[in-house]
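A selection of the complex's chains, in situ.
Lettered A, B and C in written order, each chain numbered from 1.
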């Protein structure tokens, strides 16, 4: 029956055939690593010392925008959508305002926060109704989360690492899982000695190059983090993990993995933010493997996610 | 008749009595300072050298969130509004997804980009239908600007300066204009030697402390940049100017000033971004007068503005 | 604990103190009165014969709009809201289209269906996850109900009755319950001999006159149908019941009544549509007690409710 619920639910969210209902590998007893009131998880490791050390990685002063563009054509997880409407209030028939002939545009947005480059907050994913830091049951209202909302994300300024997971080809194949072996091999190739507490790790796969060219393929699978890889990164205490894919975790899911189980390992079990649809192209082109990573998501009270555009500085 | 149009238009946008229609001080012939294709204005001054120098201002590794929270109660320029709705797709009656019992929240946003902490892009303000860099007439469609959209804003990582404009009191009075004298006096008080090309200048007025306490007063006026002050900053080549107020410029407008004329001096005439509803409290409390300022607005294609949360690092 | 859940839930929807958690009077075993596939309930009684008979009530040819106006100021059940935005696509700076100088306005709506004059469809209310006609569990997706959606409402053209429940005063007091005695007394006063299968019964209370004058009072209670009155009407087989109030049922709820239990008696238990915020003023002024009632809600696929404007003809 569980399978039936799953099928129905995934049918409802439009994923359907791409998933299969395995047993899952979870065996979880929630714990409060940073105290009962904590809402920021491993971002606690981003101390002033950590930030200061990360600023020492800057050697050239080059700044990078890590958000892809987002608009009504951006492939989105169903039924998510996103629209911008540009308006000119009070300027019917070409009227201008004041003797100084002010003209102005404004804009209205309608859609879902989870489209395009986004941070998944800790209220996004739970395990059987339990969220990060043992928050059980209701963490919010329909008008906004009352705990773990995106406004609680602290100022993030820490060491960023980008790992180029391509081996020859331009685009890593869907279903390719990044686990301990793949992660350590990439580190070795790039001369990265360690992944440390409070780091932000980004995977470059080339997958985002499909956007606008083959949206169907882009949306129906992806290379990404496997169960073992998620646990590996969690053990290292990273603050966030991202990728140039829509879901960061590998799809189809690994054999024996549950539905978006990597999301569960990262968010409720370990307090690690997820960053999706991140533009890692230029960093990789410049071989800027380590850098200062900064992120300030718009502080929409009680929001689950936010559309973002992190800034990296090398 | 111009006055009548003004009255009608301002009535439409709900400002009404707070404004008066003066002659305006504009005498503008647009010029292409950075070439005919430029869309980023004075942000051109944020070179790698500039960024690198700004990172040298970091001494403690303390990172600051500069966005205030934004939600349906945030005072907004009429008829702007902003809402978040939290939903649980496919989880009717408490259903979970998969054997791993995935629970998840998503969120929908509906409203205007220009609510709360925001960057005004160069498509926001024009003079008689002419926008930054001599862009005449149509710079966009109803589905998004085709020029000067928020997605064109570059990665901003530069020197930030906060000027504490309070003189004794907690909150600077509405209608208090910041012009050359006031700006230089604040610089002197704080030991800031110069304002340079590519800098981001933030004014701290205490005004944002009214939010939630006296929204009516908050919205009906504010201390802020005067005509002369805007020209002064423009001459220095700053990339952006912000404040802990909803409009950055002084209201009621100065005698002889037009309607939001400071906006016109900054945006179409000089290519300077405006940052509104910025939280400068902690910077001022820490006397962190100069710092690395970073900003990556969500790259919504063709958007006029964006809700932001810049990160400062001292 | 039930009480606690209630308190939390009602707190979430902003009703709070107006309600009290009584035991409820429900003892329900769902049955399929009109067959297992039925989705229209007592509207099955609106046969061509019924419609034809109702048209005989027309004596003057006067047509009435029964919808109040709805806009962003209309009192709405939290967190519901409603907005209209008027735009002029492709007409920047006063441009017109074509040699025939076409000018046009379009409009965007954002908000909830349940604001202002509305029909509650059968997917609106259930009892412990069971909806009309024994529909258990999932009757829909986040993108629309798959059963009992508003698009299933048939063409309604039937006998309408308006009962003037005021006794002297202009406005019936909040908390005044309409039960068998009150209903029959009103019928007697107005010379209405019977309430029959397929009828639409409207209560006039004067309550809607508070809109715009005392929205707070309007929203925090109302006169309306009691438990016994709901059962009385259900026994008569009416197709719909409405009122010039926001919820049709009495608030505060009657002693021993549950939370919106009248809604449960009407919708899931008896297949009776509810019509809220109905403008009965003119009908009552004209003493048009019986009339042809017509209603065609916009057929938004899978919608739960619809904003309506029924037409009565006397």
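One rule holds for everything that comes next: contacts are C-beta pairs under 8 Å (C-beta built on N, C-alpha and C of every residue); 3 or more make two chains touch, one makes a residue touch a chain.
In this text, all values refer to a predicted model and were calculated from it rather than measured experimentally.
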item	value
Complete complex - number of sequence copies, 3 represented	4
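The criterion applied here is as follows: only the chains that are shown with their structure count from here on.
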item	value
Common touching chains of chain C and chain A	B
Interface sides of chain A and chain B: same vs different residues, half threshold	same
Rounded Å distance, chain B centre to chain C centre (Cα mean)	45
Cα-centroid distance, chain A relative to chain B, in whole angstrom	27
Residues of chain B touching at least two other chains	72, 79, 83, 85, 87, 89-90, 95, 110, 129, 140-142
Interface residues, chain B side, partner chain A - complex	2, 5-6, 8-10, 12-13, 19, 21-26, 46-53, 55, 58, 60-72, 79-80, 82-87, 89-91, 94-114, 116-117, 123-131, 139-145, 151, 154-157, 258-261, 263-264, 292, 294-313
Residues on chain B engaged by chain C in the complex (per definition of touch)	72, 79, 81, 83, 85, 87, 89-90, 92-93, 95, 110, 129, 137-138, 140-142
Residue ranges of chain A in contact with chain C within the complex	8, 12-13, 79, 85, 87-88, 92-95, 103, 108, 110, 138, 141-143
